[in-house]
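Shown here: the complex without one of its protein chains, the others still in place.
For subunit A:
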Amino acid sequence: MTTPLVQVEDLTVDFGDVRAVDGLSFTLEAGAALGVVGESGSGKSASASALLGLHRGTGARVTGTVRVAGTDVGAADEAELRALRGAKAAMVFQDPLSSLDPYYTVGDQIAEVYRVHNRVSRRAARARAVEVLDRVGIPDAVRRSRSRPHEFSGGMRQRALIAMALACEPRLIVADEPTTALDVTVQAQILDLLHDLRRETGTALLLVTHDVGVAAESVDEVLVMQHGRAVERGPAVEVLGAPRQPYTRELLASVPRVDARRPAGPVPGPRAAAPETGPLLEALGLRREFGRGSSRVTAVDDVSLTVHAGETLGIVGESGSGKTTLGRMLVRLDDPTGGRLRYGGREIGSLPEKAFRPFRRELQMVFQDPVASLNPRRSVGESVADPLRAAGETDETRIRDRVSGLLERVGLDAGRYERYPHEFSGGQRQRIGIARVLAADPKLIVCDEPVSALDVTTQAQVIALLGELQRELGIGLVFIAHDLAVVRQVSDRVAVMRQGRIVEQGAVDEVYGSPQDAYTKQLLAAVPTLDPARAAARRAARSELAVA
């Protein structure tokens, strides 16, 4: 039997008092593909970095042995380590914008890496850069190799990083969340590219991801991590199809499925409330333009929609589709430049700020980033009390009672009133954000990517909370997200946005079940499936759609 390409034995990584990786052992054969799956803090990225000795000089303590392509990473000196990095094992990082030097052209950066490992002229290195850029599907590679990273789209930057990884023909590619920052259709392209490259060059792949679907699409074997330990390892079909460990089962159960119906429950459909009251909020030909003259951009273009009390309207679209701008306009955080907006039958789109103020508390918004949307210098209780004080409440006991009630309602301990945001986890902070919105007694809440910064298990809990609150309070909910599966789980009706327009709108099962618009079809085809067997078939379907 030949020695495996990667041998990790009893690897432990400590950052100060925190043990990120705890006695991890695994092997990876040449040419194989292993997916390391886990939630944030499970130690998957720290393990990947250890393969290239990237913890050196960072203050992290690494024990155990790591052998990659014949190099003992722990014992290697600087020169041996440099010879390993890039040439035998190459890393593809998560954030494609920040992972390239903004000051140099993409071609020069790849050429620089190539020349570290090959004694060739600048010219030859540049030629190699163009060659690999062309290989990863950058159109007009000669010209684009002279562009700087900011002139590339997110997907192209990720392709450029993969090109850099390919430049020296490594035997192992370590990809750390390579598609997390990308739109779903671009993600599918990148995963397809990695798949093709692997088949063509025979390089091994270690794919680190929080997204089980991404792993199912790309690898043969899966290693599930939790708290720095390996929970379960096996062929992707078995681990994802018939998980043996409780944690894996829990993880898989939390993953929202794009092909599954909304979980059954007492859902008061829109039709129950609609006929009597009429729509809660109605947008007619809503527009928003930014800039003037030749630099004018239409972010939202002629959008019409309705939201009824007690129903959830999902708005789904990729980055730049205008969904956030639309959401902000629905609660008048942004002023439309055209069209009409009616709330309870009354035109509010053109009301001056002063006349709109009475409606402000009834139309609320929950933001994406639970860290940034809470003031770090104020206690969470005070943040939740803000809407009450803004509404003119001055009785401190009443404020405190109401805030404590709200904190409990969203599943937090009311005794933590005086605590500060940094003492809470991401999911808890999002709950605080929801409690603050509820303090205003809203009739309609727009949630802009409320769960996209959260792990799947936390995501599931927050989604469940929003559902409960809606049933209880009968409010209208607009749920904006890029994740098609999440939107399917929560919505009664769904609108698909692209380039500022709604391309398709309808009941959620109809849109997902039999999409009419070509773009909706493309989006749905790009969502990773949890079934590795189906992934191959869908990959073929994608290439057909791309041609069409």
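Annotations for the structure displayed:
Operating definition for what follows: contacts are C-beta pairs under 8 Å (C-beta built on N, C-alpha and C of every residue); 3 or more make two chains touch, one makes a residue touch a chain; residues count from 1.
In this section, contacts and distances are computed from a predicted model.
Within the choices "NADH-quinone oxidoreductase subunit L", "ABC-2 type transport system ATP-binding protein", "ABC transporter permease" or "Electron transfer flavoprotein subunit beta", the name that UniProt assigns to the complex's undisplayed chain is "ABC transporter permease".
The omitted chain makes contact with just one of the residues A:R85, A:R126, A:R144 or A:R429: A:R85. Which of A:A30, A:V116, A:V371 or A:A414 touches the hidden chain is settled by the complete complex: it is A:V116. Within the full complex, the residue among A:T12, A:S42 or A:S99 touching the omitted chain is A:S99.
Where subunit A meets the omitted chain, the residues involved are 52, 54, 81-87, 90-91, 93, 95, 98-104, 109, 112-113, 116-117, 148, 150, 161, 164.
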